[in-house]
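Yeah, one chain of the complex is gone here, protein chain that is, but the others are all in their spots.
By written order: A, B and C. Residues from 1 in each chain.
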Amino acid sequence: MVRVPASEGTGVKTNTFGFLCLSGLIIVFQPVFAANTMEAECSPAQEMPDRSLERGHESEKDLFEHSYAEAECLRKMAAGAGAEWLKTEVLLKRSSAEAGEGSWDIAIKLVQKARFEAETALQQADFEATAWKHRVIQAKETKK
Amino acid sequence: MNNTRRMILKGGLALLVLASLPRTIMAAVWPKKIFSSTTASEALKSLLGTDATTPSDRINLKVPEIAENGAVVPVSIDTSLENVESISIVVKNNPRPMAATFEIPPGTLPKIASRIKMGETSDVMAVIKTSNGIYSATSEVKVTIGGCGG
Amino acid sequence: MTTNQGAFAGPSEDREAFVAFFKARFPDIPFTEYANGIYAIDKDAREQWQDIEIFPPYEFTIDQGRVLWAEKLPDGKTYSDCFNNTTTGVRHLYPRFYTDSGEVETLETAINRCRETHGQTGLKYGGEKMVALSAYMSFVSRGNTINVTVSGDNPEAIAAYEEGKRFYYTKRGQLNFSCSDCHITSAGQYVRADRLSAGLGHPTHFPVYRSKLGEVISLHQRFSGCVRDVRAKPFALQSKEFRNLEYFLTFMSNGLEANGPGARK
Partner (left out) sequence: MTTTIKLSAKLKGGVADIKSLMLHPMETGSRTDPDTGNIIPTHHITQLVFTNNGKEIMVANFSTAVSKNPFFGFSFEGGKAGDTVKARWVDNNGETDELETQLV
């Protein structure tokens, strides 16, 4: 069970900006996750600041573990929405392995990447919940 | 070494049988040297004694211009040349250029079809040995890196 | 005005619009040709394909399937006892909506249901034996016309069809592509060195010998490959998602000839 405080922290903004820049794929989005599509063990509130971006408050180990739990939670949500990306789970596995070696910096970077993928996948699923309908091939005569 | 031992174990019986059969049942030993040559010239020299071939428009070499898949490239060769003794397929840019060679006894038509692997874009040569000389036809086949495939 | 109207049109209207799209996109290609996949569009590749079809490598798989199909199940029954008309084939009637389970049944899940009914464990989807059985039944069914029904008076069947349709048009993965992006919008275009085939006719020729892999694969393995290609995590073979997708996609190909198994690059 992962409980994450809902707050409008700066972490969210940074992260949002990050994936806007990077993805360039999703034009329209709302920073509200379609969390109702699943009943995962974890249930983050609508917004979950990425605490891995606010370094210095915790030990690296604690930071990694929290970040990992959050990212894994988001991944499960994406999977529940049928929208998980190909490598998210791989990134998490690799991060665990790096953490096991004590390479916290690399481990946290990998977690951040996984989290970014999971969040973007959720945004994608949310947008696609209605967007797909506009792509359905329709008969040419568009009668009003 | 390992390979040799396995061959003896598994193929011992087969080899024994082969040795005792007349040539009409199983042909001469597989020409390993030709197939391990790393250049077309070396392969042709060890097969035919020379790498000098005469280009001939009497050879019909049919290969695709762009291979759908480098793992399966259809090749067919036929010729109106007479007294053909062998037909060989040479892929110049393959690590071992000699792909296959076919011995043509009298009565068998100089006409073969097979499918070969190509590692990259390359000239493909049909080399035909007749009682009069050695002839060839060459055609380039482009091999591309796929996207999603099929 | 763009409306969502299309999403809620009935299956028959969907299919008519789907076929009409390709007719407008490729006016020179007759409807029946779509059963040949990309070779309906790509003339160069077509010649190489025809060369391979002279003596296709999937013949060994058909033979294997023929032997498996004839084997007796533990209670003495055979697969033929589970299916009607196995002499002329049943492939073209699948997938279908199976009311007992309330889900879409594909030929592969029907084969496993048959095994289980007659005291045998199910085969692994995508495994050599299941693919061989499926390929054999495709071979027996050659020449029949694909005729998948989505019964208008069964809301569950309609819902499954709609789920498949949603899957087909939904963008997914890191590359953010839907099935329709490649196989409707961009059909005939190049993705690197490959030309994209038309969505119409996709399921007619499975299972398929892939030259690239040197083996015969099922339709769901191909789905899985496509989902992976857009960098999304694939669903399990014969998962509900893929069965619904097959239901929608095969319904779109109604009227085409069942011509599996096939050979592809």
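Some points to look at:
Simple rule for what comes next: a residue touches a chain if its C-beta (ideal position, glycine included) is under 8 Å from a C-beta of that chain, and two chains touch if they have at least 3 such contacts.
Source: prediction; values computed, not measured.
Looking at the complete complex, one finds that the omitted chain is in touch with B, C. Contact with the chain not shown here comes from a single listed residue; of B:Leu44, B:Leu61 or B:Ala99, that residue is B:Ala99. Summarising the interface, subunit C meets the missing chain with residues 52, 54-55, 57, 59-60, 63-64, 211, 214. Residues 3, 6-8, 10-12, 14-15, 18, 23-28, 30-31, 34-35, 71-73, 76, 91, 94-96, 98-105, 107-109, 111-118 of subunit B touch the missing chain (whole complex, contact as defined above).
Throughout what follows, only the chains that are shown with their structure count from here on.
Taken chain by chain, the contacts run in an open path, each chain touching the next and the two ends left apart. Here C is the chain whose Cα centre lies closest to the centre of all protein Cα atoms.
For subunit B, no residue reaches two or more other chains under the stated contact definition.
Those residues of subunit A lying in contact with subunit C across their complex are 23, 25-26, 79, 82-89, 117, 124, 128, 130-140, 142, 144.
By the touch criterion given at the top, residues 64-69, 71-74, 76, 113, 115, 144-150 of subunit B touch subunit C in their complex.
Across the complex, subunit C meets subunit B through its residues 37-38, 44-45, 47-49, 51-52, 182, 190-194, 196-197, 208, 210-212, 214, 222, 225-226, 229, 264-265.
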